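One protein chain omitted, others in place.
Read from first to last, the chains carry the letters A and B; within each, the first residue is number 1.
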Amino acid sequence: MKWPVMQSPVLQWPGMKWLVAVVAAPVIFGAFVAARGVEPLSMYRDMLTSLVDPAQAETVLVRFAVLLLAGLAVAVPARAGLLNVGGEGQIVAGAVGAAGIGLLTDRHLPGGAVLALMVPAAMLAGAAWAGLAALLRIGVQVNEAISTLLLNFLAVDLMLGLIYAPWKDASGFGQPSSRPLPGTARLPLLANTTVNAGIVLALAALAAVWWALNRTAWGFRLRVVGGNPEAARRAGLRVGPLLLGAMLAGGALAGLAGLLHFAGTEFKLRPGMTTGFGYVGFLASWLALHRPLRVAAAALLLAAIAMAGDSLQIDAGLPAASVNVLMAVVLLVALGTRWKAKETAA
Amino acid sequence: MRRLLIPAAALALLAACSTNTGATPAAAEGSAPGAGSTKIGFIFVGPKDDYGYNQAAYQGSQAVAKAYPGLEVLTAENVPEDDNATRIMEGMIRKGAKIIFATSYGHKDPALKVAAAHPDVVVVQQGNIVDGTMPANFGTYFGTVYEPVYLAGIVAGKTTKTGKLGYVYAFPISQTLDNINAFELGAKSVNPQAKTYVVNTSNWCDPAKQAEAAKSLLAQGVDVISQHQDCTATVIRATEAAGAYSVGYHADASALAPKGWLTGSQWNWDPLYVKIVKTALDGRFSGSEFNANYRVGYKTGDNPFVQSPYGPAVGAETKALVDAAKARIGKDGSPFLGPVADQSGQVRIAAGTVPDYKTIEAIDYFVDGVVGKIPAS
Partner (left out) sequence: MSLVIDVATGAVRGGTSILFVALGETIAERAGVVNLGAEGSMLTGALAAYAVTAETGDPLLGAAAGAAAGALLALVHAVLVLSRGANQLANGLVVLFLGLGLTSLFGAAYVGRSITTFEPYAVPLLSDIPVLGPVLFDHDPLTYASYLVAPAMWWLLYRSRWGLALRAAGERPEVLRTYGRSPLLVRYLAVVAGGLLAGIGGAQLSTAYANAWFENMTAGRGFIAVSLVIFAAWHPLRAVAGAYLFGAALALSPALQARGIGLNQFVLDALPYLVTLIALVVLGRRRGNTAPESLAKVFDMTGRST
């Protein structure tokens, strides 16, 4: 299907798709909510007003930190040509790892020490979950996109199995959840805000990923493997370990996202605690063509859209999930206006 | 390694920062919590028209709006029992609400976070319990749900031909265990052969799981089914289609089961909600009866959980038994009047003992006559 009009120079301007996304997405979503009898203009005013409010803006930053890590968890393996659809499961694994260490140590160690142990535990757990997929890929050629997707569901079932039985909070009146993390072991809040220190971890991870991918030999090798593995092999690169490393790094980043949500926001494992962060992170990474700094921008945008959903609930009386329409339309426009131009160029 | 070191250093720097309670830091202390509020917020875990738990709570919020036309009532549906709930409540408070109703069992933790952060806001939570010190601006409220469920159990016990009753439930929370136990105790009080078979769905509303649960029970010869789910239509329809009897929960669903509807329990929150709001608006909340784990039952007053109308299959003899039981509970206070034995036969509530609601809501076992296990215990 050829759309000649799309070839005109104005439309080929790189910023065009963002312009389209910014204009088209709200119009389309506005039409949908209007069909539900909600006045779109006042809805958007309420949404923007809610985001400008410092308290809600802080919640955007909290969500941004999690989505940034979830996005980087996709971006790093993508550099090596690996599709990590398993951020969701690796986030859950990270949260489970953190909670496990927390439950084990929080009655014996000071809070700071518990937290200091939980960070590597979460990263290890996330890396292990991603590593399973990497080993299956390298060992028996199971495609990692499929295996990471399947591992998402297994991770959630594992968590549910734990909080229904061995880790169930005895004083939770039967509600399936783990015992809450003591206050001292939680991620502390930044001065006078509700933003937890997770954002510092996330930004540090961003800097580390950017540096590793763009300034180290490892990052260069990953790119070679991602570009043409046969050539990489002929050039003497050990492809297997590189792929494994990229996947482990991605899993560790997702695990860290799990820690942020667990030790920064939820403090308990409970059913449905990560609904969709991994998938949204996957989309953030694709939106950003897997470039670390752009992943941050995409994560911020998607976090803002998600938090604007609160206003839909409170002000417009719409179900919170309807904000997914807005997010999806933005992404559809952005995804659909990119590769075509690239293909024409190639 | 470097990736670990930088954040570790940053964390050390942050050690002096404030503790993460999961909510906005406390505002300045002011007048009595909730006093003179112009807005009031309600959050529901499900949709406000689920013909069940959430719809009943929503109707209560509309009764408040009617009683106080000057008050703006903010509502939010489908609020999950996690950080989302905290944010939505915070958002309502930012809009000026000084009274918040968190109406789902699992909203307790978020509600406590919000209450701790806003001493000037009254936060009340529906159905859960606060163990230990009650914050001055917090309270839980509920009906003694198991009382009308016990009465429905009597009807079920008199109706069943196979002696097998079924109960579909979501989570093994104490409220639900109380209901299942009361249902079985009620049935057994009139039919010593009656057993209650339980199936859980691990979800407040997953219609497909409910359908399979109901059909599994029916295939086992169960001929009366009750449930503790937020949305109730699926189980009732499946039961009616199989020609079995339904005992409702949350709402009068007799229209869905014209033949098999027996009775059920349903909410009437209107008077209680209005009373709580009035107490808060007048600045009398702290120290009031609502600044506690407030429970009303047949003995203490008007239970907000009332019996649903009878269906055509219930005869006069059964109705008389129910009336007698209701009078008995109103007098000696509990469907859990001892002796009550658990599944292993061990007596857990001694003969003649009338347990208080705290004891009842701490029950973590099935009584003798319930067939099934509490998941993974």
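Following the convention adopted for this analysis, a residue touches a chain if its C-beta (ideal position, glycine included) is under 8 Å from a C-beta of that chain, and two chains touch if they have at least 3 such contacts.
Because the structure is predicted, anything quoted here is derived from the model rather than measured.
Of B:Ala67, B:Ala116, B:Met134 or B:Ala211, it is B:Ala211 that touches the chain left out of the display. One of B:Thr103, B:Asn200, B:Ser254 or B:Thr318 touches the chain omitted from the figure, and that residue is B:Asn200. Touching the missing chain, out of A:Leu109, A:Ala128, A:Leu237 or A:Leu335, is residue A:Leu335. If you put the hidden chain back, the residue from A:Leu83, A:Ala113 or A:Leu237 that touches it is A:Leu83. Chain B meets the missing chain through residues 47, 49-52, 55, 77-78, 166, 197-200, 202-203, 205-213, 215-217, 219-220, 222, 231, 233-234, 237-238, 241, 255-256, 371-376.
Residues 1, 3, 32-33, 35-36, 78, 81-83, 85, 136-138, 140-143, 145-147, 149-151, 153-154, 157-158, 160-161, 164-165, 226-230, 239-240, 243, 279, 282-283, 286, 318-329, 331-332, 335-340, 342-343 are the ones on chain A that touch the missing chain.
Criterion: only the chains that are shown with their structure count from here on.
Here the CA centre of chain A is 35 Å from the CA centre of chain B.
Those residues of chain B that touch chain A in the shared complex are 2-4, 6-8, 10-11, 14-15, 17-25, 41, 47, 74-84, 87-88, 90-92, 94-95, 105-106, 109, 128-129, 131, 171-177, 202, 361-362, 364, 375-377. Taken together, the chain A residues at the contact with chain B in this complex read 50, 53, 55-56, 59, 112, 115-116, 119-120, 160-161, 164-165, 168, 171, 173-176, 180, 183-184, 186-192, 194, 196-197, 200-201, 204-205, 207-208, 264-268, 270-273, 275, 307, 310-311, 313-314, 317, 319-321.
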